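A single protein chain has been removed from this complex, and every other one stays in its place.
Each chain gets a letter, A, B and C, in the order it is written, and its residues are counted from 1.
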Amino acid sequence: MCRWLAYSGTPVTLQALLYKPAHSLIDQSLHSQLGVESTNGDGFGMGWYGEQEIPALYKSTAPAWNDRNLRELAGSVKAGLIFAHIRASTGTPVQQTNCHPFRHGKWLWMHNGAIAQFQEVKRDLTLAIDPSLYVEIEGSTDSEVFFFLALTLGLEHDPPAAIERAVGLIEHVGHSHGVEHPIQMTVATSNGEKVWAFRYSSAHASRSLFHSADVSTLRDQYPDNPVLQELSGDARLVVSEPLGDLQGAWREVPESCCVIVHGAEEELRPFAPTAP
Amino acid sequence: MCRWLAYSGTPVTLQALLYKPAHSLIDQSLHSQLGVESTNGDGFGMGWYGEQEIPALYKSTAPAWNDRNLRELAGSVKAGLIFAHIRASTGTPVQQTNCHPFRHGKWLWMHNGAIAQFQEVKRDLTLAIDPSLYVEIEGSTDSEVFFFLALTLGLEHDPPAAIERAVGLIEHVGHSHGVEHPIQMTVATSNGEKVWAFRYSSAHASRSLFHSADVSTLRDQYPDNPVLQELSGDARLVVSEPLGDLQGAWREVPESCCVIVHGAEEELRPFAPTAP
Amino acid sequence: MCRWLAYSGTPVTLQALLYKPAHSLIDQSLHSQLGVESTNGDGFGMGWYGEQEIPALYKSTAPAWNDRNLRELAGSVKAGLIFAHIRASTGTPVQQTNCHPFRHGKWLWMHNGAIAQFQEVKRDLTLAIDPSLYVEIEGSTDSEVFFFLALTLGLEHDPPAAIERAVGLIEHVGHSHGVEHPIQMTVATSNGEKVWAFRYSSAHASRSLFHSADVSTLRDQYPDNPVLQELSGDARLVVSEPLGDLQGAWREVPESCCVIVHGAEEELRPFAPTAP
Partner (left out) sequence: MCRWLAYSGTPVTLQALLYKPAHSLIDQSLHSQLGVESTNGDGFGMGWYGEQEIPALYKSTAPAWNDRNLRELAGSVKAGLIFAHIRASTGTPVQQTNCHPFRHGKWLWMHNGAIAQFQEVKRDLTLAIDPSLYVEIEGSTDSEVFFFLALTLGLEHDPPAAIERAVGLIEHVGHSHGVEHPIQMTVATSNGEKVWAFRYSSAHASRSLFHSADVSTLRDQYPDNPVLQELSGDARLVVSEPLGDLQGAWREVPESCCVIVHGAEEELRPFAPTAP
């Protein structure tokens, strides 16, 4: 169970997002305050949309706080849509193929949470993945299976509907194996234009999820904050745990909701699994 | 496609096997002469039966020639039944979960070769694995799927028969996908008492496999060879490529054959896949 | 700044020491209670005296809690004198050559603490190392320089006297660079027969150090504790942080002291740096 960050806005260096803020994602890798585990040292990954349509990935099994390449890239790479994720394994091996974000074509996916008793339901869920997608599975996590289920069920056409179907299927399969609360999730996905972020759990007691308030308002309130000054007015962040210590900077995403970020526009929608 | 070594005999250090012989396995990691690839630098693994019934494993994604821990262990660990394997990836990621030998309970398994067009047949083969074994799959190689198929089909009760069934199934599934020559293999497996080694390929043009001649005879012929002097009379080696430069030390395992090593006794049997 | 453990006694598996106790060293790698940092995830190392006079080493840059090879070795390797160390870097790179224990011939060395403002004094201290030892330096830590200084000043002949001289030199060089409190340390060293452990700091506010009470007494007190039952009567542990939750099991080593463990015998001596 993990921590993640999704950024969309004018291109910034990763440094501005990952290292500069008080309580940054790198800092959370050592000292998370809201996560289930306080240490997220089981690998790291980021994806960013650059000049190509296909996003680039950097993944490492080293703890993020110690990864020198990450620090170099953070100072060098600039992008307008960035996903970053720090991992605390729930049992599956620490290897690059288990690091988020996962990618399929131009789509990125990252997840904090777990499919409950995954070893028991893994085979049924994996069988539900379309055979043409099945061969792309490289790792052994629940999060990657979840991604390929969502792709199978239409992620590329209607992300909220596809994820509602995928979660419905996961709950159905879990219940049929006697699992009371089959899923716990915050998820972010993107096609390079929009970001969709979801907060849901079968027990209706979901992990934390926040999105940023209007940056221009914040910048007026905090004229001395260097991170805010680097961000454009249409910059939007969705994070599993607030960065920094700015009063009023973060709004909690409500239970069973989806946030859609498209440029400066945000839309909040209810999220409800669709039974198969 | 890889290089491997299986040793059974009086306990020796790994050093005697891995580093001392001319053209040792470590040397082969840089300069294989008989392998399809001359460099086998995509990870390394070894398994050994010590005081516990369950064999211990050491796996690394670093090239074997540079792994300091391997050098340390080789000087420190002594065992009477040892598997060692150097990997040259045929496409799947370089990660510990893809390193041989694979383990299930007290069973070890290592493979040189490939299931042809694995991405096309992977799903069908994986579905044929018993669901109770399916959850133990950790990596993404054809070799691990092959192991779990053999376990599903009775490896723990009759290894040659189970592997004949597994290969029969792999050929059947391959042919049904239009693959002309579905498998290429040398395989070694053990339960800690016996070693079974197999040489087979659908095209009847299999990778090389050798077993050692009688060590006591050799010791008489080469009284100055330090490795031979360390080995007991009942020591037996099965290798994908001969170690050292001893004339008469190595006998080739014939095509479509199985060698069974049990103490000083060896048995050679024909191997023929069983169609499902 | 790190956590470490030194064991001497009847041969045990590392598992008994590293994984079984409540608040084990592995557990401390995630959640240290007494250390300066709560996470010690910047590498791991252990050294053990087996059949050879030269101890074997296993070092890894992965966090200890996630290292599968460590778990395998812990179940397989048995030794009567074991050093284990988890690292929290104070700035130097995370690489195997910076992992403790360090080794020279049959000597092992591990350190928790720091030489203050090491970058400023490093050159002077390194120059004081005997040229024949200088070439053995492989990493970039203060701890390794400290070890080679102690070797230069007679560690192999009289460890307490040599370390008193080394610390005296470190304090002299530090003071000449305007450093108020040049060293902070708990150190363990061994030649395979005895263990010497030191607690000292220039500010007389040293990191914690504990040694175990008499194991046979404890075993009588706690007949149900599985770890105690595996240990022999002459087993002795010196640790930077107590393992387990046994009342009376641990005695604090006083400030500015050295503990010498030789079989079941322990000696406590005052420690005072010798100015050069």
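Keep this in mind: a contact is a pair of C-beta atoms (placed from the backbone, for glycine too) under 8 Å apart; a residue touches a chain by one contact, two chains touch by 3 or more.
Bear in mind that the values here come from a model prediction, so they are computed numbers and not experimental data.
> Identify the visible chains that the left-out chain touches across the whole complex.
A, B, C
> Which is it among A:10, A:76 or A:217 that touches the chain not included here?
Touching the chain that is not displayed is residue A:76.
> Among B:21, B:55, B:75 or B:93, which one is in touch with the chain left out?
Missing-chain contact among the listed residues: B:93.
> Using the touch definition up top, pick the residue from C:97, C:232 or C:256 that touches the left-out chain.
Going through C:97, C:232 or C:256 one by one, C:97 is the residue touching the chain not shown.
> From the list C:53, C:138 or C:267, which touches the chain that is not on show?
Checking the options C:53, C:138 or C:267, the one contacting the hidden chain is C:138.
> Spell out, residue by residue, where the missing chain touches chain B.
30-31, 38-39, 41-42, 61-63, 66, 68, 89, 93-94
> For chain A, which residues lie in contact with the unshown chain of the complex?
Touching the missing chain: residues 48, 50-52, 54, 56-60, 68-69, 72-73, 75-78, 96.
> If you put the missing chain back, which residues of chain C would it touch?
With respect to the unshown chain, the touching residues of chain C are 93, 95-97, 119-120, 122-123, 127, 131, 134-135, 137-140.
Criterion: only the chains that are shown with their structure count from here on.
> Considering only C-beta pairs in contact, identify the chain pair with the most of them.
Counting C-beta pairs in contact for each chain pair, the top pair is B-C.
> Which chain A residues reach two or more other chains?
93
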